[in-house]
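For this view, one protein chain was removed and the others were kept in their places.
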Amino acid sequence: MTLPVSDATPPSATLTITCADQPGIVAAVSQFLRNHGANIIHSDQHSTDPSGGTFFMRMEFYLPGLDHTRDAFTRAFTQVVAEPLSMDWQLNLSSQPKKMVVLVSRYDHCFLDLLWRKRRGELNVEIPLILSNHEDLRRDAEMFGIPFHVIPVSKDNKPEAEAEQLRLMREAGADFAVLARYMQVLSGDFLREFGRPVINIHHSFLPAFVGANPYRAAFNRGVKLIGATSHYVTEELDAGPIIAQDVLHVTHRETPETLMRLGRDVERQVLARAVKAHAEDRVLVHGNKTVVF
Amino acid sequence: MTLPVSDATPPSATLTITCADQPGIVAAVSQFLRNHGANIIHSDQHSTDPSGGTFFMRMEFYLPGLDHTRDAFTRAFTQVVAEPLSMDWQLNLSSQPKKMVVLVSRYDHCFLDLLWRKRRGELNVEIPLILSNHEDLRRDAEMFGIPFHVIPVSKDNKPEAEAEQLRLMREAGADFAVLARYMQVLSGDFLREFGRPVINIHHSFLPAFVGANPYRAAFNRGVKLIGATSHYVTEELDAGPIIAQDVLHVTHRETPETLMRLGRDVERQVLARAVKAHAEDRVLVHGNKTVVF
Amino acid sequence: MTLPVSDATPPSATLTITCADQPGIVAAVSQFLRNHGANIIHSDQHSTDPSGGTFFMRMEFYLPGLDHTRDAFTRAFTQVVAEPLSMDWQLNLSSQPKKMVVLVSRYDHCFLDLLWRKRRGELNVEIPLILSNHEDLRRDAEMFGIPFHVIPVSKDNKPEAEAEQLRLMREAGADFAVLARYMQVLSGDFLREFGRPVINIHHSFLPAFVGANPYRAAFNRGVKLIGATSHYVTEELDAGPIIAQDVLHVTHRETPETLMRLGRDVERQVLARAVKAHAEDRVLVHGNKTVVF
Partner (left out) sequence: MTLPVSDATPPSATLTITCADQPGIVAAVSQFLRNHGANIIHSDQHSTDPSGGTFFMRMEFYLPGLDHTRDAFTRAFTQVVAEPLSMDWQLNLSSQPKKMVVLVSRYDHCFLDLLWRKRRGELNVEIPLILSNHEDLRRDAEMFGIPFHVIPVSKDNKPEAEAEQLRLMREAGADFAVLARYMQVLSGDFLREFGRPVINIHHSFLPAFVGANPYRAAFNRGVKLIGATSHYVTEELDAGPIIAQDVLHVTHRETPETLMRLGRDVERQVLARAVKAHAEDRVLVHGNKTVVF
């Protein structure tokens, strides 16, 4: 289906910067961009502490022809701004969307939500590959014309399965991965080997109800709200930097099953919000926390 | 796809009652149910005014074998309870889900959300037919295995188009209809002829921004929240009884286009909530308002 | 100040019931009320499981003269309904508001909010006494004309201090107590001796961030929402039955100090909601959970 109205962002570039806070950062970057003829559209900055803290910045700008002059721009920025100020930085072009691999098991809600949003133009990503440990969602994936690859995972074959996943993800050129209710824990080895961001959706308002069966745990504790948390995956389970969270109110009338049903709506919203923010270079990681511009 | 966990409601019956408030209603109904061996699971009641007001009740109960004894139950209830207390009432069995016809144009978000929830078992309805005035969503409908019928509508052919819609909806045995962002106004004649509930989703927090282009109007007014409203359709545009509403916060950064994108998430949630409530006989209409149990 | 508009509930009575679920409960209670000339205004019920579960009910009704006929009503209900069905039950009259003792330390927000709501008629309670371990809020308490009693508490004098608190609370005829950010842990002995409900407000969305300094802990974990939880106090810290919870969204811009400031608005709302529900007999405790009608 083609939507009559497009809300795709027009082609732009995004510069994300992390460095020690010090006077003159904004001046240096904005002066550089001005000198190169860029028009800044959005600018966000954050400092953990103006004296001795860490400084984060995201600048989105138009610069006609940057697709072709990217190398020169990069060399100049490195020399004039980034090296003198000891910056970690990235330049991304909206005309070159990130490649996102989706890992999924049998629950379809987060998975379909991402595919729909991609199709509608809400998410500026490419999805070259879907990996699953079950056959269930093959037909849905194919409906969207995306390769769907099943690698069963068990205690016995986990290292081999992960190696195969890794091979396919690299082949697909994955820039990041999304666990859309993927029901297997990724090993530390896998995460290190992949070396790129992996976004997960956990079905509770972390740090409450870490681990398996959070809706059952929420029911047992008698909480009056349930939630979902999207975070970057680290080796420690459910403890990585949080990108987005939300909750909804529930009453004594709910059972673990109806909590699970209600939770689906929060899960898919929260995951979509996190993926969109990541795709648009709005998330800067700092230790175990995130700055989300 | 078959889900490992089902959250379908177990077979039950629902009695909805509207009558003049008066002492003894609850006693009469609960006594009757008890005498017939029913086990009440949920009971809700509301009175607009204990003296001289209107009384609303919804009782959900288990009664084994009611599928077969429905006629006798109905006769007895009429004689023993409903007539003496001058009740308007309905009995519905969850084993006989309502038939819902969906009307849609080109926007897919509300439409896909309903089909997907139906597939997940969240909505206890049958969808015998989808009607559209455009071809765009045919493939999606077919993916869900539901007949998709296109009837183009223009100023010139509106009466004929509505007559054909009506014929197909009756043939399909429609118990109610849902306008899932259907971009044509239904005529008063159509509504009277159909004679059954029609649920619409309007893309603003009514009564603000009645009519066309509410996101543009919201942008122009500079509101700090946008919303959606699901309501029963009446002849007066956007003025029927409201079933569900919700909003989300927005800032000066949004354009009419991004408001439209953000609004999609509220629209589909609000419409799904309204349809679910209607399908479960939770909505009782009273003049231009609703009681939603 | 006298408000031009009162929203005080008109005099009514509330019956709360807990018993094993079994057929005929609603019929028995509503029949009894009808026979005694009561007019039911609201009725809520809940069952943990229709077969073998626990049944909860709250019925609010008008019954003229019940102030004078309460003893006879109680005897009759016991004999006709409560004993045959083995019910735990309570009858409360809105004309006899509960006596609420407030314990407070130095934070004023929850404390003032309760006093304001009481003054405005939002909370149908009497406040015969405020207890504090600090002098700070004396002037505020006196502004509202409520006795303010300071009992300093330290490691050394805790048993004596609690004994004195207990003596004053009993003298004041306390029906329940509210810890409006009272910064001392009540001992198990105190709770047992007092033998009545104690409502606390904890400044996190429990079970996350149990214990001291939850805003600091929330900051350290980098959560994207903060919250508050009101619960009944049990001997195990922050683990009692939850009555109400809420959260608000926060970003990376907040510090532990601004989280604390933002959290004040959630804390006072959540505590007020819990206190109002308790005062109106809407909360039934079941093990470590609550039913809130």
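Order as written gives the chain letters A, B and C; numbering starts at 1 within each chain.
The rule is short, and it goes like this: a contact is a pair of C-beta atoms (placed from the backbone, for glycine too) under 8 Å apart; a residue touches a chain by one contact, two chains touch by 3 or more.
Just so you know, these numbers come straight off a predicted model, no measurement behind them.
Peer 1: The complex has one chain that is not drawn here; which of the drawn chains does it touch?
Peer 2: Touch partners of the hidden chain, whole complex considered, are A, B, C.
Peer 1: If I consider the whole complex, including the chain that's not displayed, which of A:50, A:188 or A:287 touches that chain?
Peer 2: Going through A:50, A:188 or A:287 one by one, A:50 is the residue touching the chain not shown.
Peer 1: Which chain C residues touch the hidden chain?
Peer 2: Within chain C, the residues touching the omitted chain are 1-7, 106-109, 112, 116, 120, 122, 136-137, 139-140, 143, 257-258, 260-261, 264-265, 269.
Peer 1: Residues of chain A in contact with the chain that isn't shown?
Peer 2: On the chain A side, contact with the omitted chain comes from 23-24, 26-27, 30-31, 33-34, 37-45, 47, 50-51, 62.
Peer 1: For review purposes, identify every residue of chain B that touches the missing chain, sorted by number.
Peer 2: Here the touching residues of chain B are 46, 205-209, 221-225, 227, 241-247, 249, 251-253, 288-292.
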